[in-house]
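Every protein chain of the complex appears in place save one, which is left out.
Going in written order, the chains are labelled A and B, and every chain counts its residues from 1.
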Amino acid sequence: MKPLQDATFRQLRDFIYEKSGIFISDSKKYLLENRLPKRLQERNLASYEDYLYLLLYGNSSDELSKLFDVVTTNETFFFRETQQLEIFTDHLAPAILKTSGGTLSVWSAACSTGEELYTLSMLLIEKGLGSKKEMLGSDISEEVLASARRAVYNSYSVRNVPLQYLRKYFKPAGQNQELLPIVKNTVRFVNINLLDEKSMRSVTGKDVIFCRNVLIYFDEKAKRKAVSLLYDSLKPGGYLIIGMSESLHSVTRAFKPVIINKTVVYQKV
Amino acid sequence: MKILLVDDCRTTRKILGLYLKASGYEVVAAENGLDAIEKLAAEEVNLVMTDLNMPYMDGLELVKTLRSDSKWSNIPILMVTTEADPVERDKAMTAGANGYLVKPVTAEMVSVNIKDILKEIFQKRGNI
Partner (left out) sequence: MRRESVKKLVSYLSDERVAKRRYAAEALSNADERALYPLIRALRDPNAGVQDAAMRSLIAIGGETTAYMVLPLLREDSLLRNTALIILKEIGAWVVPLLRPLLVDKDDDVRKFAIDLLMDINHCDYLDDLLTVLQEDGNANVRAAAAKALGIFAYAKAIPHLIQALGDDEWVAFSALEALSLMKIESTVEPIAALLSNSSPTLRYTAVETLGQMGFSSSGKYLLQHLPQAEGMEKTALLKSLIQVGQISCLPQAAEDLLDMFKNSDWEDRLIALQGLAELGQLDALPAVLDAVGSLDPANPDEMDIIYAVKERLRGLNCSGALIEILNNPDAKYKAKTIAIEIMEEQGCQAAIPHLIALFKGNWRDVKRASIQTLKEICGENSEEMFLGALDDDDGHVRKSAVCALGRIGDEAILDDLLKLLEYEPYQDVREEIVKAVLAIDPQRALHHLDGFDLAIKEMLGKFSEDLDILILLAQDADLKVRLAALGSLGVIDDERAYKTLIESLNNADAEIRKTALMALGEQGCGMETIVPLLADSDVWVRIYAVRALGQSCNPQAMEHLIPMLKVDDIPVVLSAMDALEQLVPYGSIDLANVLTPLLDHKVPAIQAKAKEMIGRLS
């Protein structure tokens, strides 16, 4: 197979950007070179140019979903960046519940295979919070959503789960761990593209949105758009939590940075 | 001693950073007021040196925000800006800045002003 030509790379990159907001910089060209050959093989295509033709001119809505699977980096595990999780359970959730009469609406945007959302749910159950909670997870990749719904995880994913949670909320499934219905049934997964206005606007009234380690793949323009749509999905006073190494300081002034225990969360005022 | 240097221009951050390091200060940099607040969340600094004109949150708004938060109501703040207009200076000092320098500044001006501000605050604390 011929190597990925620059012109083809750019067209692929533009296509991916248009459909998902994910921007693959020149220095990350190797990501496509590593991951696309498998798609080409499965589709029995001879070159990257053919793959581009398939995406642009074929009836490729199912291929689009596979493409999203390829370009989203699904590095996630349970109990990730626990400082932020603690802020949520110890400060944000109790404060929200005080005034809401027991309802709590949480959204894990770009949830990948679901570890984050299930972690949040487990924490709330364990602390007896949010009897009427609504836990939503979304992503653009059908494959990861299917995996999230199955709720079966390998040892790498669960390596950070404290023992008491592992015993209480998981059951062994062969060499893996499966979440019990008490957690599995509290959450819902849907396919939402962070840049698609229509589907983003269908999500409203959220108390807390987690959108961690996903905006880093967007360029400035896409970041601004996604953040603006996330803002609209929050209730006034609601919180947006992004990755610990991320920031909104050159994206928007709409949010107020709120500092709790040295961690920054963003509030819609 | 650690100083938070806030300016949206990379060149300015470089030269002011050199001035501060030459005086023996450790420097943490931020691009605008929002960035400054995020950096302050994570680190203790002894003084904030900030520009006025910055996008998303300018220096004036930064001063007001810091002064209205109990964590930072007493943190020393030195403005370093191109704005020579005395009206701007007044606004900044009224909002709670401790000093106001107009660019271009020299290494010595920066050093002397920082020392003066810190001395004043030290003395004030001594008097309480």
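Basically, a contact is a pair of C-beta atoms (placed from the backbone, for glycine too) under 8 Å apart; a residue touches a chain by one contact, two chains touch by 3 or more.
Note that the structure is a prediction, hence the values are computed from the model and not measured.
Visitor: If I'm reading the header right, one chain is hidden. Which shown chains does it touch across the whole complex?
Guide: A, B
Visitor: Of the residues A:Ala46, A:Ala146 or A:Val190, which one touches the chain left out of the display?
Guide: If we include the chain that is not displayed, A:Ala46 is the one touching it.
Visitor: Touching the absent chain in the whole complex: find that residue among B:Ile15, B:Ala41 or B:Leu101.
Guide: B:Ile15
Visitor: Can you name the residues of chain B that touch the chain not displayed here?
Guide: 9, 11, 14-15, 18-19, 21-22, 52-56, 58-61, 82-84, 88, 103-107
Visitor: List the chain A residues touching the unshown chain?
Guide: Its contact residues with the unshown chain are 28, 44, 46, 50, 53, 56-57, 75, 224, 228, 231-232, 236, 252-256, 268-269.
Definition applied: only the chains that are shown with their structure count from here on.
Visitor: Measuring from the mean C-alpha position of chain A to the mean C-alpha position of chain B, what distance in angstrom results?
Guide: So the centroids are 37 Å from each other.
Visitor: Please name which positions on chain B make contact with chain A in the complex.
Guide: Checking each residue of chain B against chain A gives 30-32, 34-35, 37-38, 40-42, 55-57, 71.
Visitor: Could you pull out which chain A residues touch chain B in their complex?
Guide: The contact residues of chain A facing chain B are 247-250, 252-253, 257, 259, 262-264.
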